[in-house]
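Okay, here's the structure, questions in a sec.
FYI, not all chains are in this one, though none of them got moved.
Letters A, B and C mark the chains in the order given here, with residues in each chain numbered from 1 onward.
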Amino acid sequence: MSNAILLISCPDQKGITSQITSFIFQNNGNIEHADQHIDFQTNTFFMRIEWSLKNFKIPEKDIRKRFSMLANQFKMSWTLHFTKDIPSAAIFASHSTHCLYDLLLRYKETQFKCEIPLIISNHSSVSKIAKTFGIKFIHLPKTPKNKKTIEKKEIALLKDANIELIILARYMQIFTNSFIKEFPSRMINIHHSFLPAFAGKNPYQQAYSRGVKIIGATSHYVTKELDAGPIIKQDTTRISHRDSLSDLKRKGQDLEKTVLSRAVRLHLERKILVYNNKTVIFD
Amino acid sequence: MSNAILLISCPDQKGITSQITSFIFQNNGNIEHADQHIDFQTNTFFMRIEWSLKNFKIPEKDIRKRFSMLANQFKMSWTLHFTKDIPSAAIFASHSTHCLYDLLLRYKETQFKCEIPLIISNHSSVSKIAKTFGIKFIHLPKTPKNKKTIEKKEIALLKDANIELIILARYMQIFTNSFIKEFPSRMINIHHSFLPAFAGKNPYQQAYSRGVKIIGATSHYVTKELDAGPIIKQDTTRISHRDSLSDLKRKGQDLEKTVLSRAVRLHLERKILVYNNKTVIFD
Amino acid sequence: MSNAILLISCPDQKGITSQITSFIFQNNGNIEHADQHIDFQTNTFFMRIEWSLKNFKIPEKDIRKRFSMLANQFKMSWTLHFTKDIPSAAIFASHSTHCLYDLLLRYKETQFKCEIPLIISNHSSVSKIAKTFGIKFIHLPKTPKNKKTIEKKEIALLKDANIELIILARYMQIFTNSFIKEFPSRMINIHHSFLPAFAGKNPYQQAYSRGVKIIGATSHYVTKELDAGPIIKQDTTRISHRDSLSDLKRKGQDLEKTVLSRAVRLHLERKILVYNNKTVIFD
């Protein structure tokens, strides 16, 4: 039996919660989770509400239409999801495979409510890992020259496979704006620093040179400005003068893995709302 | 202008959220915060809902009565609070005064929505601190022999001062069950370990002897079983073999201060629900 | 070119450091790392010292003998290691394979200075993972009845493979004292709680029932008392009332992996000294 999940944002006003919950109750839905947030600075209302469709009076296929009247009245931005619909995710990987392995092992342990039918990399060596997990692998070596052409192929592949979420598992390549526009709030990247510190290249080298006592990792949605998209999750760990650059990398990798996988989980559980280049996380 | 806050727990069933929010909306209240939780193991529903009373149709003094019909229908345990009502808290302190100072400085900085009219201690030296902050001090030296008598005096003092919350700032003395029964879920203690490890006496000495690599602090409501009440907040910090027992105490004190003060804040903001010897924290 | 590492403990007295470093210097060694610690409670001296053997005047095979005179003079407990000697480690695993995978991936990424020639499990399903990583797998199903017999086989296998370190990657089975005695300070276990809290069975269930706000993981050397050996590494993470028992398990697994692998690394880098059922960690 499926649950329905609504993610909503709109200008705050009286009666929103009441009307949404009444819509569910009057149609015999049982609310299992409900969380709301108001940003008083911008007077914006946010909500995540999940209810059981067992004995719900409106057939699944009609819920969207029936709810849209209410949504229009409150000028909502909203998305509706059903837990029985399993979205597809693709992973973009490079030769730095710790995040890739971590994602695939969690996938195998059913930590992610998704299918992963596709792994894309500019390194052919990744194919072996894909094979171990029984996932289709496409080798697409990118260069500055062929980037636009390759990206078109990638977009075609992703659309063919009905990919909803793109996971950049230390992919290293920068996408063009035209690619990014195709997948708004649907590309999750892991950056190996506590952003906004050490954006761009070689963040561990930057951290080492600066002599920080804490390093971090940040997962975020990709936007056209590099490493500047809405932050989903961050974590940090202590280091000392005894840690060499390779120690930083090793310790940082443990952060990268958990910070990326938790962002993916939050996205797939429909717990993230993006606004104002920030995220509201209903966890 | 005041807000109203409802803290609710009851058996889960359809329509609870809808009916509560409709009650507020139909009386012209604007919901500012709403958070719910269902414990699926025990099928229990929990909610914290806060709304503005600006233009609310029901006068404050009648809300309790009007809401009780709904509450009875759903067999709710519930409390109603108004943000304009400033509760009173008393602090019990000993010669270990870091938590006392910390609480009073936060109080002065208006971090706590309460009055602190009373400090009680079995050490007369505490009077000086109380004086600095302009708070009434009562010196009540307890011994095993006079404990029952002293506790009666304390209860009288607390009731006279209309104390809602008792904060045990490293008070060190164990209360009798008859005292504790007077203030259910209204006495917050700080224990200097990550409970349930190292309950009872000298937790830092216990931690040092065991050779743990992390120490902690725990704030909890006091129940009749020592150090076993519902946990509100915990925090931990790393230690190493280089840390002596006095280092553990020093580092632990920083945890104690934040862990106690955050529990006090959560209580005063009506963000804690107690059930099943655990807490639901709506933060 | 190899380095030599000395791990030393002895009663503290004047001149120890001076004499050790003079021994190295006069034989033309270059000290790369030196760290000492004194436990003033027991007046015990601890040291880890590592030096380059490039142009060292004493041949490797004679260092032990030559140093033993100094060692005897100060009544040292000591071990000597050479970084070019790569020890062998065996992993004991169960059907809960997240730690096993994590260890093997780190092994593959050369995070561990050891060979892993052997995986033992009472679950035949583990063989597939062993095969993927090209490691010999032995299936030894234990029951209370056959435990002594099986353990004898295990000891034989471990000695045949010249295993120095035994890693219990969520192995779940309790060893007999006679097995443990064979490998003093050479068996590392991961326990899925912040010990000493929640020792024994089902620590996540225990943590869930108690309503703690922080969970943890602990790696420790195995001693005959269950979950009570010298602690090597601990880590913790926050949870809330929203976390179900399965969330605790999932979040805890991330701790288990890093806490176990860091203990293994510390052991292999000869950074751990055990005394008094505690550890001195030279990191």
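Assorted remarks:
FYI, a residue touches a chain if its C-beta (ideal position, glycine included) is under 8 Å from a C-beta of that chain, and two chains touch if they have at least 3 such contacts.
All values reported here derive from a predicted model rather than from experimental measurement.
Shown are 3 identical chains; the number of copies across the whole complex in this structure file is 4.
Operating definition for what follows: only the chains that are shown with their structure count from here on.
Among the other chains, B has the CA centre that is most remote from the centre of chain C.
In this assembly, the C-alpha centroid of chain A lies 37 Å from the C-alpha centroid of chain C.
Rounded to whole angstrom, the centroid-to-centroid distance between chain B and chain C, based on C-alpha atoms, equals 42 Å.
Residue positions of chain C touching 2 or more other chains: 242.
By the touch criterion stated above, chain B contacts chain A in their complex at residues 13-19, 21-22, 24-26, 28-36, 38, 238. Within the complex formed with chain C, the residues of chain B that make contact are 37, 39-40, 194-198, 210-214, 216, 230-236, 240-242, 244, 276-281. Across the interface of their complex, chain C is touched by residues 98, 101, 105, 109, 111, 132, 242, 250, 254, 257-258, 283 of chain A.
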